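One protein chain is absent from this view; the other protein chains keep their places.
So, chain A:
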Amino acid sequence: MEIIMSILAGILFTTGVYNLLQKQLLRIVIGTALISHGAHLFILTMGKLKRGAPPILEYGVSEYTDPLPQALILTSIVISFGVTSFLLVLAYRASKENNTDNMDQMRGTENE
């Protein structure tokens, strides 16, 4: 199962990177969201899958899944949520100010 999940994470990265290379601002934000999904799955897979009960202490259970990757992913989800929402508003503001959402038209030109 881990290999399949690795491939799934790889596909999420692929689609994320492809979206990142698009012209439209919105696609880029979608790309970052996909990449963070891929990364979360990546971390979870690295901690081995399905080796015991959910990490909540229960009487009589001795095998639990690894709780540490879950804690790390939880932190990561929150942070990527913060960053994604910031990016979204930034994209919204940028396209409003510049009246375009095309990356090729949003080059800095004053230093050229």
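The rule we apply is simple: a residue touches a chain if its C-beta (ideal position, glycine included) is under 8 Å from a C-beta of that chain, and two chains touch if they have at least 3 such contacts; residues count from 1.
The criterion applied here is as follows: contacts and distances are computed from a predicted model.
J.: Given the choices "Electron transfer flavoprotein subunit beta", "Cytochrome c-type protein", "Na+/H+ antiporter subunit A" or "Carbon-monoxide dehydrogenase small subunit", state the protein name listed in UniProt for the chain not shown.
T.: Going by UniProt, the chain not displayed is called "Na+/H+ antiporter subunit A".
J.: Touching the missing chain, which residues of chain A?
T.: Residues of chain A in touch with the missing chain: 1-27, 29-30, 33-34, 37-38, 40-42, 44-58, 64-68, 70-71, 73-75, 77-79, 81-86, 88-93, 95-96, 99-104, 106-109, 112.
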